[in-house]
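Missing here is one protein chain; the remaining ones are kept as they sit in the complex.
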Amino acid sequence: MTQKTGDRLTHFDASGQAAMVDVSAKPETARTATARARISMLPATLALIQSGEAKKGDVLGVARLAGIMAAKRTADLIPLCHPLPISAVAVIFDSDAASSAIEIIATVRTTGRTGVEMEALTAASVAALTIYDMCKAVDRGMVVDGLRVTEKSGGASGDYAAP
Amino acid sequence: MTQKTGDRLTHFDASGQAAMVDVSAKPETARTATARARISMLPATLALIQSGEAKKGDVLGVARLAGIMAAKRTADLIPLCHPLPISAVAVIFDSDAASSAIEIIATVRTTGRTGVEMEALTAASVAALTIYDMCKAVDRGMVVDGLRVTEKSGGASGDYAAP
Amino acid sequence: MTQKTGDRLTHFDASGQAAMVDVSAKPETARTATARARISMLPATLALIQSGEAKKGDVLGVARLAGIMAAKRTADLIPLCHPLPISAVAVIFDSDAASSAIEIIATVRTTGRTGVEMEALTAASVAALTIYDMCKAVDRGMVVDGLRVTEKSGGASGDYAAP
Amino acid sequence: MTQKTGDRLTHFDASGQAAMVDVSAKPETARTATARARISMLPATLALIQSGEAKKGDVLGVARLAGIMAAKRTADLIPLCHPLPISAVAVIFDSDAASSAIEIIATVRTTGRTGVEMEALTAASVAALTIYDMCKAVDRGMVVDGLRVTEKSGGASGDYAAP
Amino acid sequence: MTQKTGDRLTHFDASGQAAMVDVSAKPETARTATARARISMLPATLALIQSGEAKKGDVLGVARLAGIMAAKRTADLIPLCHPLPISAVAVIFDSDAASSAIEIIATVRTTGRTGVEMEALTAASVAALTIYDMCKAVDRGMVVDGLRVTEKSGGASGDYAAP
Partner (left out) sequence: MTQKTGDRLTHFDASGQAAMVDVSAKPETARTATARARISMLPATLALIQSGEAKKGDVLGVARLAGIMAAKRTADLIPLCHPLPISAVAVIFDSDAASSAIEIIATVRTTGRTGVEMEALTAASVAALTIYDMCKAVDRGMVVDGLRVTEKSGGASGDYAAP
């Protein structure tokens, strides 16, 4: 259960085997992370989603819930991720008609011993996949790009903002 | 539980409310889907993963398992997705030193009433996020792009290959 | 794994111990079940939910999703319930201003060896509890009544409609 | 992630979208909640359950376990519910021959940033549904009523006892 | 997704990487598997469990339920295991005062494309661990031995009975 530093990966012990790294000596601190993703689609699909929100259905409402719920399942999905008592999750969408895409912004907060980057990434990606699922009958070619951590604060490794 | 067709989204009933569409009248047929994603990283991170596979640890081995296991959890994550008895999952990685990225290819097969695109997408995205998780201590700026369905066969809507 | 009949409970074997009853000899048939529940609240809470749907938020949209997703988790929650490949779920709400209550109607369909009453009941109750969760800050006294199976079709035991 | 107060629902952010409300600023305090439900059945069904407890099987023992285990799954089922480290769960039954019903009382305790009303309600409702599942072969008409929070202590909003 | 035969392990593809083997070409047949385990304890612990069943509590009743429910979670726990629609599970206990141990016998049945050995082993081991959990306060030294498949029928590889 030795934790590596420097240029070694932290999820392997001294003999190179996978392990959940020991965070028991770390203090519980407030931590926040934001992840983003962008799903591109046909202009007609974007129009359908936007009109749907108004009166025919709520693709983004379903995707938002899916992202929030997925954040709570992160430690079940990512093998070496620590279970964390999440204290807040928000998933926001920003439609961009010019590029015919929807930007997904997921923010997660906790008071814990490790960060919540994986929770934010999981929320953003599951929200994106839910949009795909709900629209795939009319647009199979949707693509998710730019799934990444954009901001992180709290914890020993310091704050981070993507360049 | 009415299923929409044409330009209407299939996951909403006649009054525009979300529902799990009724597939009970569809026959059980053999279905396969392949999804891909690409995770870009620093050249040093890619080198570390590649050397790690040889002797210090197995980032891709962990990511492969995470993707396979996530495929089985798809219906738990994607709200309106039908549970399916998956009959095969494979996750393959292709390292590209030129672009300092790893391509992830996930293929899922079933005999069922709906397709397995969501299972393949879930496998690919969770495999990508697991790579992020295992390397984030040395490279916070990794980005996942090109998450999409590239092939699909079986089912009434016919075969599909991404352009 | 003997299945009892007549006035004996079907979930206990010959020696009176709990077991998941053997359904392997039953044919796979189309089955549908509908369950209902009613959640009573203060008139102001009902008004808030109704206005919320229009412009401030979507309590019923969240509750609908929760019910649909819970139906897929039924076999995880009810100890002796068989896992089933659900082929459709719909959750509908009917607001009754006169009695200051919301009626929840959940319908589930499958092609399988056992019925889907438990899936419909689970969907209805989790939808009701989600309404409670989202409104409890303004109304702690909400009560769920009338949670029951109202219709069932398919299977050897014949169709059923609540009196 | 703004939390609403007064007559606004707390699970929606300023723009009316669902979010898991931010509890990170709340202190961890001891919290207890009790929920109840009542399942009505045919007198013969109640007699069967009561005799079953003595020697033929243990419907209530199975229902008790189901309720306890469900309390631990609450955050997986209720979309905007915070995950909580439950420190105690008890599920008690009270048979009422006069009204041919079983009263279910579920109590949950935690030391956390939010209350455990949802955990208690989930335990009570899953225990009730498990009784239904185990007896439905002999009594399809069972009905669950009176599912509600009856007591709550701890937390900023103060103690509560149902009238 | 190539399946190995002979002296090669079936869960790795041609290049030696883990994969869920493709069972889509196999027919659905009736399959049964039985697994056993034995948990040894202090004589006083065994006496406590036996008296407990009579009047102070039901360790074996809780363990039986835990085993049955775990069988349904097998594909979530064993990475390359296929999800299967289980049609029956029974967990039986046999107390052996002479050796101060409890024998656990778990039988699982399905109609599917792969066998249910893993489901039976999972049921037996989780039942054993539940006995440990419920008695560890009085006996930390309990040991589980002889966890194995004892019988298997159905499927192309033929019937099997442990020697």
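Just so it is clear, A, B, C, D and E label the chains in written order, and each chain counts residues from 1 on its own.
The rule is short, and it goes like this: a contact is a pair of C-beta atoms (placed from the backbone, for glycine too) under 8 Å apart; a residue touches a chain by one contact, two chains touch by 3 or more.
Just so it is clear, the structure is predicted and the values come from calculations on it, not from any experiment.
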{"item": "Visible chains that the absent chain touches, using the contact criterion stated earlier", "value": "A, B, D, E"}
{"item": "Among A:33, A:63 or A:84, residue touching the chain not depicted", "value": "A:84"}
{"item": "Residue touching the undisplayed chain, where the options are D:38, D:64 or D:82", "value": "D:64"}
{"item": "Chain not shown, touching residues in chain E", "value": "4, 7-12, 16-18, 37, 44, 48, 52, 55-59, 61-62, 65-66, 69-70, 73, 76-81, 117-118, 121-122, 125-126, 128-130, 132-138, 140-149, 152, 157, 160, 162-163"}
{"item": "Interface with the unshown chain - residue positions in chain A", "value": "1, 13, 17-24, 75-76, 79-80, 82-85, 112-113"}
{"item": "Contacts of chain D with the absent chain, listed as residue ranges", "value": "30, 61, 64-65, 68-69, 71-73, 85-92, 107, 109-111"}
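Convention: only the chains that are shown with their structure count from here on.
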{"item": "Pair sharing more residue contacts (C-beta pairs) when C-D is set against D-E", "value": "C-D"}
{"item": "Identified repeat of the C-E interface (over half of residue pairs identical), from B-E, A-C or A-B", "value": "B-E"}
{"item": "Junction residues of chain B, two or more chains touched", "value": "17-18, 61, 65, 69, 73, 76, 79-80, 85"}
{"item": "Overall pattern in which the protein chains touch one another (line/ring/star/complete/other)", "value": "other"}
{"item": "Pairs of chains found to touch, sorted by chain label", "value": "A-B, A-C, A-D, B-C, B-E, C-D, C-E, D-E"}
